[in-house]
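Excluded from the complex is one protein chain; the other protein chains are retained at their positions.
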């Protein structure tokens, strides 16, 4: 049992860190709109609470710094202090110092606050109009800001992971019990197993729910980051955040934190133009960056859009040719999505040419891998001169995946829903043999289609992916999967249902075969293979080229 | 534990002056020969591959079971029959006939062609199944009955260090396999990728 002091301290720190994040957000707003009274009032309120709380609990350094900042902001509110560049710099430093102090309340080695900074604060507070006194430049010790998520969850994630795994196991057994009960036809067993079904369902959602956090806990760190990166790049950026209250598994949020940080930095550094350049192009001086979260059933869609210069597809194609990823003739014929998928090739986006002209700095492949690892999808759209949008489709929770079950040549397979685009039934006549593949038209879009049986089971030397005579029957069930901006239609023998599955990793020596993301046990105890769409897509492409 | 037994047998061979097959250097213990123990017994699980009898020491076998439904895994090497569910564990099933290019022999008339057996082999951190067509037998015999016979090995496709020895029982020859060596071989640990 925690003592009341410990409880107070935890509450104090959690709340203080929240205030700190909010302060960062508001001061970034204030920098752009110094006359925004509402923002000023909010900053004032936050500092006021921070001062009162830290004084009550006895963290006097925090209350001292908050008091100085509060005074400075009240002077600004009363127009007694101008919100000048020098003043802004000191205030930002002061807020940073608050953050440091809050994060280190438990650290006995935490030294005194930087005296130069304290002096600077005193100067702006006390020497109101006397501009002759010099503000000393503060040596910033925390130039590389680390992102750390709020520690408001007071349970080790590891424990929740373990619970989640146990629930997964439980659900496998539950499904077996239900299928056995169906076979036996015993009413009592049927009623018990349906009760068991509901309880495990509830249990699963409870455990999943315990791991959910607001996306805002990550989003709210960005106003300050954007401000800092923009200042360093001499750009003017307006960041719009929406969907902060959407919830997502804390581990997923952790995994994408670096990716998102990376994409945001890139968007400012390479995507958005400098103010003068924007004006010349007839755009507003201030670049617009939008970070948006939306949720639909089991996925969360994160979108990062900028209205910058966009990506020059020609340049990407040229680089691809130079890097011998594709021949010149083929490159010329590639469409937008095919071209953009080169950006996710290892090391590609670090190429100098791409950075300079089309502007998407380092290591998009790294970002893609991070998203892939949690079964997410990363796509991008771009329009030259208009901007770029990155979309990350993420599962809300990791352990249980929605999947589509089907059969090919007597074997059960599953494909995670996150990779399925749509399911269609087409007449054989709607498939056309073009070159060595089949293609079809889906609502105006040309999609390559492959008979999965042929791709998986034909001897490699005798594989005929473009041969319609290998198909069985007239009507073809097609699952359209999508990866890396590429769509691929997979013809399957029998389509079953959509189901939540728990993916079990393959054990040695099969774990190195990347065509399979794992296996799942069906209610019948049968093993169902979970196809890895990225690997399948790669295999298909290699087959075609080979 | 299995390793200990194995060493004892090969040391034994050396102690009795039989032509010893050189073991790879990683196993330094084999050269240290303890005193021979004439009455030491070894417990083997004997099964047929092709027309010949093979065996695995019982220490390396976790269980023998009727093979449950196997799910084939396309685009894996031919000797991987697929995966199966043994009490919630998903394990790979290996076909040693394919692996060692042994021509399958016809089944005896009394065998049920629809039933096969799986020896679940326990490797260091995982299990793997070996599928055989006839019911495996259990056999106890003195360690001294297992010989090294390199000349025998020339005709078959099994690398010699996969073979721990040859047991001679009446008119039968039984090839004793070292599953740990077979499983630690790179070929299986680095399956080709799509």
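In this document, chain identifiers A and B correspond to the written order of the chains, with residue numbering beginning at 1 in each.
Everything below uses one rule, namely that a residue touches a chain if its C-beta (ideal position, glycine included) is under 8 Å from a C-beta of that chain, and two chains touch if they have at least 3 such contacts.
Rule of thumb we're sticking to: contacts and distances are computed from a predicted model.
Selecting from "Acetolactate synthase small subunit", "Two-component system, chemotaxis family, response regulator CheY", "Xanthine dehydrogenase family protein molybdopterin-binding subunit" or "Multisubunit potassium/proton antiporter PhaG subunit", the unshown chain of this assembly corresponds to "Two-component system, chemotaxis family, response regulator CheY" (UniProt protein name). Shown chains touched by the hidden one, complex as a whole: A. Note on the undisplayed chain: of the listed residues A:48, A:77, A:119 or A:290, the one touching it is A:48. Residues of chain A in touch with the missing chain: 4, 7-8, 11-12, 15, 42, 44-45, 48-49, 51-53, 55-57.
In this text, only the chains that are shown with their structure count from here on.
Mean C-alpha position of chain A lies 49 Å from that of chain B. Only residues 169, 172, 411-412, 456-457, 504, 506-510, 512-516, 519, 521, 525-529, 535-536, 538-539, 542 of chain A touch chain B when the two sit together in their complex. Of all the residues in chain B, the ones that touch chain A in their complex are 69, 71-76, 80, 83-85, 88-92, 123, 125-128, 183, 188-191, 193-194.
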